[in-house]
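Quick one: the structure is below, questions incoming.
Removed from the display is one protein chain of the complex; every other protein chain stays in position.
Coming up: chain A.
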Amino acid sequence: MDLVQLQRQLVEYRTSLYHEGFLDEQYTQLQELQDENNPDFVVEVVSLFFEDSERLLNELTKALEQQSIDFKRVDAHVHQLKGSSSSIGAQRVQKVCIAFRNYCEEQNVEGCLKCLQQVRHEYSLVKTKLESMFQLEQQILSAGGSIPM
């Protein structure tokens, strides 16, 4: 595939991610922070998000497996996940977190377990999509092109 095609493919892919609600305005702001002085900024922030999220998802799973669930603890983890997902623009993850926190407040175990499943699902979706997009970007850069905005 030639450079122009690759760039077109990237723009289309990125646009679809916004349309489908995987990414929002925040992600655009992240891209604006990336420049020659900070060329890997977006990948670095997103990698931090991946690490953070995976840790939090493990903590959530453990917390919800307990005999007597500490809902405050669960809520604290979801709160963090909500914060970091909204900061990078991972809108669908953020939305599930909002519902998740409501169930925590109600101390609704069923609801929490359902949300945990949902948030895992949304997280793995956005992770795959972001990784695909980064791969496309790498291909463009390796072909000597620049990333279209």
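Everything that follows uses one rule, which is that a residue touches a chain if its C-beta (ideal position, glycine included) is under 8 Å from a C-beta of that chain, and two chains touch if they have at least 3 such contacts; residues count from 1.
One rule holds for everything that comes next: contacts and distances are computed from a predicted model.
Entry comment: the absent subunit's protein name, as recorded by UniProt, is "Response regulatory domain-containing protein", drawn from "Response regulatory domain-containing protein", "NEDD8-conjugating protein ubc12", "Transcription factor PRE6" or "Latexin". Of the candidate positions A:Val11, A:Val45 or A:Ile147, contact with the hidden chain is made by A:Val45. Only one of A:Glu32, A:Glu54 or A:Glu131 touches the absent chain when the whole complex is considered: A:Glu32. The missing chain lies against chain A, touching residues 25-26, 29-30, 32-33, 38, 41, 44-45, 48-49, 52, 76, 79-80, 82-84, 86-88.
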